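Structure provided below as structure tokens; questions to follow.
Only one protein chain is missing from this complex, and each of the others stays in its spot.
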Amino acid sequence: MTAPALEAIFREEWPRAVAILARVLGDLALAEDAVQDAFAKALERWPRDGTPRSPGAWIVTTARNRAIDRIRRERTFARKAELLARLEVISTDEDADVSTIPDDRLALVFTCCHPALAVDARIALTLREVGGLATNGIARAFLVAEPTMAQRLVRAKRRLRETGIPFRIPPDEVLPERVADVLRVLYLVFNEGYAATTGDELVRRDLCAEAIRLAKLLCVLLPDEPEALGLLALLLLQDSRRDARIAPDGELVLLADQDRSLWDRDEIGEGLHVLRRAESFRRPGPYQLQAAIAAGHAEGTDLATIAAVYDALVAVDPSPVARLNRAVAIALAGDAETGLALVDELEGLDGYPYRHAARADLLRRLGRAEEAAESYRTALALTDNAPERRFLERRLAELGRSGEHREQPSG
Amino acid sequence: MEYLALIHADEGEWERMPQVERDAWYEQYAEFARAAGAAGVLVDGAELAATTSATTVRVRDDERLVSDGPYAEVKEALGGYFVLNCASFDDALDWAARIPAAAHGAVEVRPVHVDAEA
Partner (left out) sequence: MRYALLVYGDQSAWAGLEGAEATRRRAESMPRWLTLFEEMAKADPGVAGRELVAASEAKVVRVVDGERVVTDGPFAETKEQLGGLFVTTLPDLDEAIRIAALVPTAETGSLEIRPVVER
């Protein structure tokens, strides 16, 4: 068995095995340790004895036996007896068809994205347990030391146990908000790989690919949820522009100035296809609408039509950030005055650099250079992302000296 | 009349404590509970898990907001309480002073509200 083939099995079977053991044991940490043991054993056995007929069932059965060993070793008597009894429900047939094993992966996703966990804990847990990423890989992607990430995961798993976060698919009355929580975690994972400009480019590319892979899994597990498809479409469409977004010299390139031959046509095609499937449900939501906007840009739709989609987006998501984007779209579609008025109306975004950058850009278009310079400077003071800073500085310099004297103290 | 004795102590210190030391504290608490029980003062009590396992819930505009962590981050967090049945506030303060945490943390004493018509 080749290493890539083993890796593929690992990625597929890891969440399935972790999920079933976590559900049965009610303890994610113990489940993960047992599955980890089972994969270590596979790594040693399979190359020598050949891949078992049903790798998934082999892993689950082996993990079950490893869990028994661990429980016998570590637990107090009452707890031991209870956990061992629970493991009885898992089949001992390592040749069983994997489809006979209950699929608890969706419950695993909801548990890892539970709102009672800190957001960074949700992201780390989702990548580790659902994505099957190694701790050092997650640490590298988030630019933290490996022990820090390991500690974060240990704390998150302890918190799951101590607070009594249940391992299950949430009941209907809270399902929509919990689905939104899951989608948000995947979007954050993607953005970490997409928007961050520090760190290893390859690592960040992998993180985007992982977010897309997880979104695909979620679409399989939640086939009737158009927003899951909407998120997947959005990620694919954004990812398709990744190579055009940063110039070879590391500078940020705005959408309008991007070299379209660098866009990934296959990924755009896939994104559009997924978006059409989402839209066939006729239940629009924020991710589908954002994907529709991204699709509009990919297909060269006129800016007025795109601005109209922003109207629909603000109707379902009246957040200040969505309203800011709508204002910019209106301005780009030709009405800079209205766009600027809408930007000035926004409240609660004073610390958000993009608000000031957008305002600066509109003022620049309207020829109000001094005010534009002022806003560019405010945006600069709020951002520490290097390519974004260079972009803002370039724009500020282009305004010429007209805005400069305002920086002098007026006495 | 019922009084609530709210126990505030440095939970970091508690977490770092070796088990034997912790057991010794538990024994002191058991002793307090025995004495208060024998005097007919102890009604109820509980030890709360550390604030790392706290979850805070708010409802704003009909939307449920869930966050991890306690309502307020204070160095000496609420770690448990006793419900004491005492004849007077002063008696309750006397009993509260006998709670082990009074020596290294603080015990807040609050009368339990009784409805006027009750």
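Observations
A and B are the chain letters, set down in written order, and residue numbers restart from 1 in every chain.
Methods note: a residue touches a chain if its C-beta (ideal position, glycine included) is under 8 Å from a C-beta of that chain, and two chains touch if they have at least 3 such contacts.
Every value quoted in this text rests on a predicted model; they were computed, and no experiment measured them.
Put simply, the hidden chain is in touch with A, B once you look at the whole complex.
Hidden from this view is one chain, which touches subunit A at 116, 162-166, 170, 174. Residue-level contact of subunit B with the missing chain is found at 2, 4, 6, 8, 26, 44, 46-49, 51, 53-60, 64, 66, 70-72, 74, 76, 78, 80-81, 83, 89, 93-94, 96-97, 102-103, 105-113.
Methods note: only the chains that are shown with their structure count from here on.
Per-chain Cα centroids separate subunit A from subunit B by 41 Å.
Against subunit A, in their complex, subunit B makes its touches with residues 49, 52-53, 55, 64, 66-69.
Residue ranges on subunit A touching subunit B, taken from their complex, read 115-118, 121, 155, 159, 162-163, 177.
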